[in-house]
Structures are given as structure tokens and as C-alpha cells.
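A single protein chain has been omitted from the complex, and every remaining protein chain is retained in its original position.
So that you can tell them apart, the chains are marked A and B in the order they are listed, and the count of residues begins at 1 in each.
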Amino acid sequence: MAFEDIKAGLDKFNAGVEAKLAKAPERANLEPNRLYTPLDLGEDFDYVTKLGFPGEYPFTRGVQPTMYRGRFWTMRMYAGFSTAKASNERYRYLLANGGSGLSCAFDLPTQIGYDSDDPMAEGEVGKVGVAIDSLADMEILFDQIPLDKVSTSMTINAPASVLLAMYIAVAEKQGVTPDKLRGTIQNDILKEYAARGTYIFPPKPSMRLITNIFEYCSKNVPQWNTISISGYHIREAGSTAAQEIAFTIADGIAYVEAAIKAGMDVDAFAGRLSFFWNAHNNVLEEVAKFRASRRVWAKVMKERFGAKKPKSMMLRVHTQTAGSMLTAQQPNNNIVRVALQTAAAVMGGTQSLHTNSKDEALALPTTESVTIALRTQQIVAYESGLADTVDPLGGSYYVEALTDKIEKECWAYIEKIDELGGAPEAIHKGYIQREIQDSAYKWQMDVEKGNRIIVGVNKFTQEEEPPKNLLRVDASVGVEQAARLKELRAKRDNDAVKANLAALEKAAADENENLMPYILDCVRVYATEGEICGVLRKVFGEYQAHTTL
Amino acid sequence: MEIVERLLNHSRLALSKAITAVENEYDDAVKIMTEIYPHTGNAYVLGITGPPGAGKSTLTDGLAKEYRKRGKTVGIVAIDPTSPYSGGAILGDRIRMMDLMSDEGIFVRSMATRGSLGGLSQKTGDAVKLMDAFGMDVIIVETVGVGQSEVDIVKTADTSMVVVIPGMGDDIQAIKAGILEIGDLFTINKADREGTDKLNIEIEMMLELNPERVAWRPPINRTIASKGIGIEAVIDSIEAHKNYLIESGRLAEIRRARIKNEVTAMLNDRVNRYIDKNVVETPEFEETVRKLQTREIEPYSVVDKIVGNVLK
Partner (left out) sequence: MANIRVLVAKPGLDGHDRGAKVVARALRDAGFEVIYTGIRLTPEQIAEAALQDDVNVVALSLLSGAHNTLFPKVVELLKEKGLTDVLVIGGGVIPAADIPGLKAAGIKEVFTPGTPTSDIVKFINENVKA
């Protein structure tokens, strides 16, 4: 059918349904068009340049040629709470039940470089993740887990080098050499300043730590994903889908620029960059977002940075279902939300996935609810058929049009951020934070005015009993960790600790030194994370937020 | 009054409550100010203004810390605009000063403009006096923008500092008039940015054009307040200006002028309120207005008559 014929047919069709739609005005004015046709793709829609084949530039349809016909995504459940011992039990449970990778959640003192007995850690030890103070805790965390067999993701940013060093040191003790290690550290400081808040040092030394890791791993831990450039938290902070990928890709550009400036060849490290998206409620918008992000990143790497290797242009992504979309009301409904979000991530072509548990708007998940969340992934993988063909929504008029739209919005933001001087400067000026806040505020007001319906929250509400059986981490974890620290400090070789910390301090002051080997030396003699970060705080200073409202 | 006694005995709570009393025009505000007055006149007052985004509160934070290092106690009055739509305000300066909260030698008060900028300068003046009586050595008044009203507030200071940043484009032209008038010193913040030299030259050129700035040539300092760079030099400049004011006798002069302004403003305010209450808001006045509109009478004799009555 020629385009003119479609146009004529569509006009006729629209005229016919106008009268019917007038009867349902509340659904008539939604943002997407009511109906998509080949007209929305445009006459010059070119399959090869826009979509291509999976595993080929511009990777719109996916980064591997086989996708889930080769193997499923990694089912990676984010877990960690209380002590290393309790978390180790949860990890082994997940692996025994078909989880295919680990994902470590650390408590806030660990994420911000404080030991468990630091006054700043009061009330926080073991709460949102596992408390790790030294290599001794890390040894327990991975006890009986063969590090040459599993891949491990660690949500750690400001002190990423310290935790990575501990992981390498644990592997050494298991007899596993660093070249065998597979996994990811989040290591994405820019989104911490913009959206998540667990920063320690100012941007410049933070960027140095990141490029130090890139360089060290490219030589010593070649299978390690050295960064997970994260849109997840930007979305959780309230951004739109397009803002999520735009601000994250802008951060990615900044990391690539920093590494190139530090003297690295783009193809030496770009293949180890990975991304982290949110799987939100609007299923088709999310699928389009995944597809658009791959196309944008491929173009950025090829055209802006002149990458040569296809691997350098691939946006490989881990996904987590949207925690902020779970409701405390009628928590069982969250199981359904997570299932839909899982479908979105899978149809979007994610490489690995964490599914949230139904009780996460209330507390950390219980074993039972974590199991349901894992089973959700398994049902989507084995029963739904969504994983049976690559990019199943490719060619959908709506999804292609939406992919183009999100891509366009994304480029507009990237241009704007370039004008402001790049992501670090845009964050420093508060631009990105303000954009996110404006979207968050708009969302909230839409919900409050009833323009956006959340089932169980502003419609279909019901009286209910408060849920029982929530996981609780009691305050004794802090006491227990403090006692362990005291014991550790008494029995370790304190002269060696002192000497290695002094060497680290000296190296930190010299911008040309790569700090990874020094941090490894400290970790091996059981210097604590707080001590190591303390030395770096002394040399680098601390970041002060410039948050504006 | 008990609250005044406690304030003079360094009760931070009393200071805070006293500021609230003047800010909200509570009944006891006048009495508090009356009793406090003999204990004022000891602090040195620094006014800081500049366009939004210039980093004034970060700079204020840095100045406060440096003053503390030099053994001085510091009071800060940070002013933010009230939203004309809701009457509410986000007072966002304190966020950059949270690490001052553990220092007993510092007291920060956020104030919203609450619509009436005229009234604000008096309230700010009162807050400064309360901090002065409390025993703060230095009081920094920080306000946003460089409009006339903000200029009035900053004028209540002994030394006025204007903060600018490179890359503001034509804004510098727009604020030029205000700047020339009030800046005893200039600080180019975020001075690691492109355009710093150019901005420096522009300010110098503007100062050249001002014939009144002969005895005291306003220095131009450069800072990167977010990294604490250049703060000491700014304080040295403030001290130099203070010394100049003392040695030249200008300090006594400007303080006298300030008192005169304050009392004049208080008089005007009192008279205005009196006229509002006893003249404007009466039924007779409405009738007078009606007659004026129909040209039965003319306004000049009306005013003469009213003033004659009021002044009796």
C-alpha cells in the first residue's frame, strides 16, 4: 500500500471514530497517538541503518546475535543485609535456587567509607545492605562461593576500588587469579552527585579513582566490568524515561573523556563499560527506551570517540525493576507490577536483571518474597514466550515511533549538557538535579490530582491490616560489627597497616600514581575500609552538596 | 525583660525567639528592641549581595569559617525571596552551612522577604542588632539579587561586598548601576572559569568611571568558594576597608547616616500607620474621595487640613 493510500484510509478511519471517542474524554487525551501506522515511521524509514541486525551496529535490536536463544539474561538478585554471615546464607540460597549471578548490597556506612563503629554510622549498620569493614568480613561474605564460577555485581561507588580490592584479595585466598574474575562494580560517581547521594570525595579525585580502576582492570582483571553507568537511580529520583538514558549517557561520555584524557585508548576500556537501567511501569515506553539507548550509545562511541571495536559500541545493560513504583498499599499487587516490568526489560533486551520483591516499599525483602521475585523472572523466561525471539517488538509501528521519539529527546539533552560543559559541569550547576526534581514534582502532582492512577493508592483503595513478617535488622548488628572491629584491630599486624596506609597517602598526593595496587596492599593486611577512605579523605577532601530546590 | 536577659547571657534560644518576635512583629518586639539597644553598636557588619547562582552562601560559609579561625564569632542573616504565588519560600542557604552547626560561635538565621522589602530592611536591621547584642563580633547579611531593595538592605552594612561570577553574559551590564553604587569590594567567585580576566577588567573599567571612588579604591578578589580558595584574601580586604573607614573617620559617618536613615524610616513607618488607621481607613475619607472625584472639592486643601489635624 502506498503512503497516500494509508493517509487517506487513516483520515477516513479517524473521522469515523471521533464521535465514539468524545464519549470517553478522560482516555482520549493521553500522550501517545491513538493509533500508529507506517506513517509514523516515515517514508524513508531504513531498516538497515535504524535497526540493523542483533549484534550489529547500531545494536537497536540487541547486543548479541543470538540474544535469549543463546542463553537467558543473568538472573541476578540484589541482596545483602545485616552481617556478612547472614548475607552469605542468602547468596547461597539464591544460587541454589537458580540465581545465576550475585549482586551485593552494602550498607550505607560501607558505601560512604565509614567503619561500623564510626559515630556517623550510628543506626545504619547492616540496614540497607551488608556491613563490610575489612577483608575479614569479605572472606565470610563469599565463604563457599567459588569466585571463578560466579559473576558478582557490587553496588559500590565512592569506595569502589576498596571493595574491588577486597574481592580480588578474597579470590587470591581461594586460589583464584584476578584474570578469572567476572563481575561488575557500579563505580558511577556522577549519578551519586546528581541523584543517589553516596559520594565521598570531590569530582576530580573521584574521576581519578575511576580511571585508575579502568586502567588497572584492563591489565589485571580483564573480564571485569569496571563501571555500571547508572540511570536506575536517576529514574528512581523521579526522571522521565528519556531523561534517564540521556543523563546517564552524558555521564558515560564524561567517563570516556576522562579515560582518554588519562592516556588510555578508547578500545582498551570501552568494552568493559556497562549500563544500568530501570524497568518502569509503562511497558512499551520502557522497551523503546532500551532500544533507543543502544542506538544512541553506539553512535556516540563510533562517531564521537572513534571507537573501532564493535564491543566498544555496545550498550550492555543490567536492569532492575523500579523500586519507587512499588506501593506500600496492597503489597501483593507489586508482584504483578514486577512481572510487567520484567516483561519490559526482557523485551528491551537486558543482559541481566534484578526483580524487586513485593515488600520493598515496606522493608528489606524476606526470603519468601525474594523467591517470588526470582520465580517471576523464571516464568517470563520459560513460560511467557517473550524470550523466544529476538527483539519481539521490532517493527511495531508504535514501538519504533516511540524509540525514535525517546532517541530524539535524548540527543536534545546531550546537546544541552554539552553546551553547559559536560555532565560534571551540568551537575555542578544543578541543571540535571533540577530537571529530575521538576519531573518528580510533576509526577507527584499528577498522582495527587488523579491525572495519574496508581492502583491501591489513589484509586481502588481499601482498608487493610498492616503486613506482617517483615524482615528486620536489629540494632545489635552495629554492636556485633563494632566488637569484630575491635578484635581485628587487636590481632592484625598494625605496623604493616600503618606502613601501607602511609604509602597510600603518599601515592594519593601524586596524581600520576594508580592507587589500585596501594589499596590492595592495605586491604591484604586488613586495613579497614574506614581507615583507607580516611586516608583518602585527608588527601582529597570531601564533597559538599550544592543541592538547590 | 526575661528574654533580653537571657539573650545577653548568650542563650541561643532567646536570640532565636527574639528574632522571631521582630520578624513576626509580635507585641513584645518593640520592648525587646528598646532594651537591647544600649547593648548594640559593637559588631562589624558585612553585607553580601550578587546575582543568583554566584555562590554567595558558599562564600559566606567560607568567610564564617575563616573568621572563626581568626577568633571572631559570626552571625549570619541569609535572605531568600518569598514566592509571590504562594507566599511560601524555600530558604536554601542553610544547606551550604550545615557544617557550621556544630560551632557555638556561629549563628545562622534564614529570613524570607515576605513581600514587603521595605519592612524587610528594618527587620534585617533588628536581627543584626539582636546578634550584635548577643555578642557576635562579625555579622554577615547575605541577600540574593542586586535590585534596589536588596541594595537598601546591604547598605545597612559597614562594608558591602558584591559577588559576581564569570560567564554571566550581559547580566553584568544590567547590574552595573547597583554595583557601582554599593560595592566596597568585589569578589569574582568561581574564578577558575573562563572569562575571569575579562570580568576583572570590566569591573575595573566601571570603577574608573566612578569619580567618588578615590580615597578607597574597591579591591577585586578572586575566589573558588567551593574549594575554599581565596577566602583569606577577601577577609584581608574587608579588614583593610574597615581600617580605612576607622582611620578616615568614615565609619562614624556612615554609622551616623545609618542611624539617621533608620530613625527616619521608623518615623515614616509610624506616621504612615497612624494616617492609615486614623485617616485613610475611615468612612469620612471615603466620602472625601467621592467628593474629589465629582470635583466638589480639590485635594490640596484637603491634605493641608488633614495634616493640620494630624500634627496638632
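In this section, a residue touches a chain if its C-beta (ideal position, glycine included) is under 8 Å from a C-beta of that chain, and two chains touch if they have at least 3 such contacts.
The structure displayed is predicted, hence computed values, not measured ones.
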Check the options A:L284, A:V457 or A:V539 and report the residue that touches the missing chain. A:V457
Contact partner of the left-out chain, one of A:G101, A:G238 or A:G271: A:G238
Which listed residue (A:E303, A:E368 or A:E448) would be found touching the missing chain in the intact complex? A:E448
Which listed residue (B:G92, B:G105, B:G195 or B:P219) would be found touching the missing chain in the intact complex? B:G92
Among B:L13, B:I297 or B:V310, which residue is in touch with the absent chain? B:L13
Go through chain B and note every residue touching the omitted chain. 12-13, 16-17, 19-20, 24-26, 82-83, 85-92, 94-95, 98-99, 101-102, 107-110, 112, 114
Write the list of chain A residues that the hidden chain touches. 108-109, 111-112, 114, 120-124, 127-128, 192, 196-198, 236-238, 324, 327-329, 361-364, 437, 440-441, 444, 447-448, 454, 457-458, 466-467, 470, 472-473, 475, 545, 547, 549
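Keep in mind that, in the parts below, only the chains that are shown with their structure count from here on.
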Between chain A and chain B, what is the separation of their C-alpha centroids in Å? 47
Any idea which chain B residues touch chain A in the complex? 53, 58, 90, 92, 95-96, 99, 226-227
Which residues of chain A touch chain B once you look at their complex with the stated criterion? 202, 429, 541, 544-549
